[in-house]
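Read the structure below first, then the notes.
A single protein chain has been omitted; all remaining protein chains appear in their positions.
Labels for the chains are A, B and C, by order of writing; each one numbers its residues from 1.
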Amino acid sequence: MPDRYCSTPDVLVADVADGSSIAVAPDYSGVAIAATRALIRKQARRLHLIAVPQSGLQADLLIGAGCVGIMECAGVNLGEFGLAPRFTDWVQQGRLTMRDATCPAIHAGLQAAEKGVPFIPLRGILGSDLLNERPDWRVIDNPYQHDDPIVLIPAIKPDVALFHAALADRAGNVWVGIRRELMLMAHAARRTLVTVEAIHDGDLLTDPTLAAGTIPAFYVSRICLEPGGMRPLGFSPAGEQADAPMIEAYVAAARTQAGFDAHLAEWLA
Amino acid sequence: MPDRYCSTPDVLVADVADGSSIAVAPDYSGVAIAATRALIRKQARRLHLIAVPQSGLQADLLIGAGCVGIMECAGVNLGEFGLAPRFTDWVQQGRLTMRDATCPAIHAGLQAAEKGVPFIPLRGILGSDLLNERPDWRVIDNPYQHDDPIVLIPAIKPDVALFHAALADRAGNVWVGIRRELMLMAHAARRTLVTVEAIHDGDLLTDPTLAAGTIPAFYVSRICLEPGGMRPLGFSPAGEQADAPMIEAYVAAARTQAGFDAHLAEWLA
Amino acid sequence: MSGVDPARDGYTTEELLAIVMGRLTTGLGHIAVGALSPLPAAAALLARELSPRTEITILGSPRHMRFTDGGRELFDCAAQGRLDAFFLSGGQIDGQANINLVAIGDYVKPKRRFPGSFGSAYLYHLVPKVILFRQEHSPRVFVEHVDFVSAAGTSPRNVYRPGGPKHLVTEMAVMDFDAGPGRFRLNTVQPGYTEAELRKQTGFTYALPAEVRTTPAPTAEELALLRGPVREELVHAYPKFAREAYLAP
Partner (left out) sequence: MSGVDPARDGYTTEELLAIVMGRLTTGLGHIAVGALSPLPAAAALLARELSPRTEITILGSPRHMRFTDGGRELFDCAAQGRLDAFFLSGGQIDGQANINLVAIGDYVKPKRRFPGSFGSAYLYHLVPKVILFRQEHSPRVFVEHVDFVSAAGTSPRNVYRPGGPKHLVTEMAVMDFDAGPGRFRLNTVQPGYTEAELRKQTGFTYALPAEVRTTPAPTAEELALLRGPVREELVHAYPKFAREAYLAP
């Protein structure tokens, strides 16, 4: 295998510097939980976590473990399992710098980075207090129409895109299927780190059906084969359901920081 | 089959009104030549042809047949077969209103329409005489950086997107594989008309590999099963090569308008 | 949550709310439902049963998503005008239909933090028929002014806004929103409630119709659809909810 393959998630994230901005996937897409554990193990600090556009367990784990300095997102919760306890607690204690967004603004910011342009305009948003908290979102007059204010979203260029995908081939191409937000993240980010369920024999790009859902290798920095790398979250391409008892146990434990710490220690062991 | 299926390319394009803007695919993608013949047969007039981002035989046929009023493109030629003779002649006679562009500007304009925003900024272009001929391309100061001029490209929202694709299923989903410019066209256009090589049994969207290259039916207005609908151009998803002798015969005939007219009459018969 | 309300005649509050929202969206072209919205999802599924040409999208349910262009496609779709209805909720909702999904108290160190605005700040402006839904009807939720405007109920005239709030559905009432005066007007009170009770539980003032009517009870057909095909589909989107909380057995 070429040298972009890593033996463990710990090697995969070894170079992620404190203070890096990291784009991560939403729970319905490809969340790299095993790699998240590796970030916690290496005691990453002051991460600027960018949820694309929302996060759940992954953000809650990183926040509770003290890895996150800035949380940029359209929302954080645990889906059917309710509020994200550490996120909620840390924000309420004023321990987390929030950069609240709305879903399409995060997609648009990444698209601006993908296109190498400084901003992309977006409809809506006007009148929202989000504009007060996001001085980087500017309101200009649409040059194409008289008296038509419109919001500009600046490019979001993450240092790292981190996600879990179904397949990679030996050349380093990564198959994400319809989960195109993962491709967008890879296009926009400086470096892309991926855990995968399985290795595909052959070239993903020479099969015309697989190619349609493939991120070409030249966007991908490192890959780690890590089957189940999304557990306890579900992974729909693999038909895997979320491990509900495990998430419920997490929610119960993480109600307090002490409970979270104990749960995490056990989980990392 | 549901009612979006048409029996012939003539039915497919029957509703295309004179003066419509029509986005068409480049020769390396999915060019609907059979449907182009149908447009010529119905004597379409004053079309605003938008090449995404360039065109070849299709534009030359429509121009020579008198169907085109405005030609918006980054370029028109016949690839390895040289200049597009009717395009060249009509422009040199001042009979065609040109709206010259550069490839990424056409993609960006369609992306702006896809996002429902009035414009998208684009790097480059400054200093090009294209800006003189495109008053709709505005130069503004980047609000995020002092003294940084940048070009704005307004949204391109075609009345019609017209192309040829490999597969459609009975629900009206259309598979385009890696030819995502076709998907972009469908997202951006008001109506989308498609000819396809073959009908796929089953639902393209329930197969996770095929879904990754599929345009969902709700973007697709009409479909016509027309195997070889791209001939004499090649169609790489079907492994079909361009019919070189036929194109060479076209080039030879179309050197003059009279030669073109005779060739066309024979070809339409 | 799952029992038949004794004040009602053979249906639960959840069933009533799903049916009311289904009625409000029947006949539309494309109805989308955000993640974590089981009752709106049931409503959309019901609307599809009642008007088979209706397309529905339920975020987070692979079976009910026809998107192939990543997370942005729903939002692009809305801006293209290809989405007719969406459901939004709020930790707080005020009399001008502003919704708060962010926080109570100070933004930087709030008394209470909610998950976040998600797509609300955008979809509220672009989807023609937005239905506000919050089951709990209390002065804690329905306030005079929200602490944080995630998405604004109304906009100045010069703001491009093809969409906006049209109705509010709660366990106590169905209201209509009139963007002109920027104010809710009572449509019906839910069976079992009076307008006086409603007023007490609502922290903002609203306009009254000439005569206060009660929401028509679910029909046998509506209930049969909800308990049959809708429930069967909902299991794919909300297994936990459909199992534990949704309907009378």
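The definition used in the following text is that a contact is a pair of C-beta atoms (placed from the backbone, for glycine too) under 8 Å apart; a residue touches a chain by one contact, two chains touch by 3 or more.
Treat the numbers as computed from the prediction; the structure is a model and nothing was measured.
In the whole complex the chain that is left out makes contact with A, B.
In the complete complex, the hidden chain is touched by one of B:A74, B:L204 or B:A217, namely B:A74.
Within the complete assembly, B:A244 is the residue of B:A14, B:A198, B:A244 or B:L268 that touches the hidden chain. Screening B:R46, B:R138 or B:R180 for touch with the missing chain picks out B:R180.
The residue from B:C6, B:V68, B:A84 or B:A254 that touches the chain not shown here is B:A84.
Even with one chain removed from view, subunit B keeps its contact list with that chain: residues 26, 28-29, 52-54, 73-77, 79-80, 83-84, 87-88, 91-94, 98, 100-105, 107-108, 111, 122-130, 133, 147-150, 178-184, 236, 244. Residues 113-117, 183, 187-188, 205, 211-219 are the ones on subunit A that touch the missing chain.
Operating definition for what follows: only the chains that are shown with their structure count from here on.
Set side by side, the interfaces A-C and B-C show unequal numbers of C-beta pairs in contact, with more at A-C. A summary of chain positions shows that the Cα centroid lying nearest the centre of all protein Cα atoms is that of chain A.
Separating the CA-averaged centres of subunit A and subunit B is a span of 36 Å.
The distance from the centre of subunit A to the centre of subunit C, each centre being the mean of the chain's C-alpha atoms, comes to 28 Å. Between the Cα centres of subunit B and subunit C there is a gap of 41 Å. Listed for subunit C are residues 67-69, 76, 79, 126, each touching two or more other chains.
Those residues of subunit B in touch with two or more other chains are numbered 115-117, 211-213.
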